[in-house]
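For reference, the structure is listed below as structure tokens.
Missing here is one protein chain; the remaining ones are kept as they sit in the complex.
This part shows chain A:
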Amino acid sequence: MNKKFENLFEDGKKLLSIYITAGYPSLNDTVPTLIALEKNGVDFVEIGMPYSDPMADGTTIQQSSEKAIKNGMHLDLLFSQIKEARKSVSIPFVYMGYLNQLMQYGLDKFCQACVDSGIDSLIIPDLPMEVYAEEHKAIFEKYNLGLSFLISPQSGEKRIKQADDLSYPFLYQVSSNAITGASSKISDVQLDYFKRIEEMKLKSPKMIGFGISNKETFDQACERASGAIIGSAFIKAVSQEGDLENNIGQFIKSIRE
């Protein structure tokens, strides 16, 4: 499968992934953001394509998406920005977006554009596993694009195994019963759930996301998974006044000090 991810999960390093909203805070911030993330040692990036109705997202990502759409973000522009970033950035890129936009673009054309621009895998939160397996798997495989499926604390064992089987390069473990959004603490119930999933000894590496916001929650998640994904807390950090690169550098340092 995809070369960029090949060794990432092998050497046991705890991985930091950052979610960004493409075209935010300004339309042309996507490329400098990707460059700064690699420079600051982030292991891979989830590039969020802004959507008008992101049903799994909390206020922070909703608002950044609304702004990015107003800024003029659209799919063709995103692909050209990613191509531009690929001239200098080599860490893996994961596209994250809702199914409707893929449908309108056309799935085949979309996959081709991902490959051409340098996207390595995808997360489509509202694409059900059954529909993927029956209708779309062949196309994604043709283009060598992996998909990460989500599991939540409510997911039954059978569902988790199914997601484990279908996911590549990693399984996306949602940290709690919640939409995206920064929370400052991880509860005992969540820790038990992290432990329960770890003990299932799944095939896929796991990345924990939703509600990871600072060094403490990042470290807690990393104890039971290959790494963690930070979204809303990062969006808040780049929403602040001041130089974009500076804000990014300081935020990443605060996680990995």
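Please note the rule applied: contacts are C-beta pairs under 8 Å (C-beta built on N, C-alpha and C of every residue); 3 or more make two chains touch, one makes a residue touch a chain; residues count from 1.
The rule is simple: contacts and distances are computed from a predicted model.
Taking the options "Quinol oxidase subunit 4", "Urea ABC transporter ATP-binding protein UrtD", "3-isopropylmalate dehydratase small subunit" or "Tryptophan synthase beta chain" in turn, only "Tryptophan synthase beta chain" matches the UniProt protein name of the chain that is not displayed. Annotation: of A:V31, A:L75 or A:I119, A:L75 touches the absent chain (contact as defined above).
The chain omitted from view is touched by exactly one of A:E38, A:E66, A:D165 or A:E245, namely A:E66. Checked against the hidden chain, the listed residues A:I91, A:V115, A:A178 or A:L191 yield one contact partner: A:A178. Residues 51-53, 55-59, 62-63, 66, 69, 74-75, 98-105, 125-129, 131, 149-152, 154-156, 159, 163, 174, 177-179 of chain A touch the missing chain (whole complex, contact as defined above).
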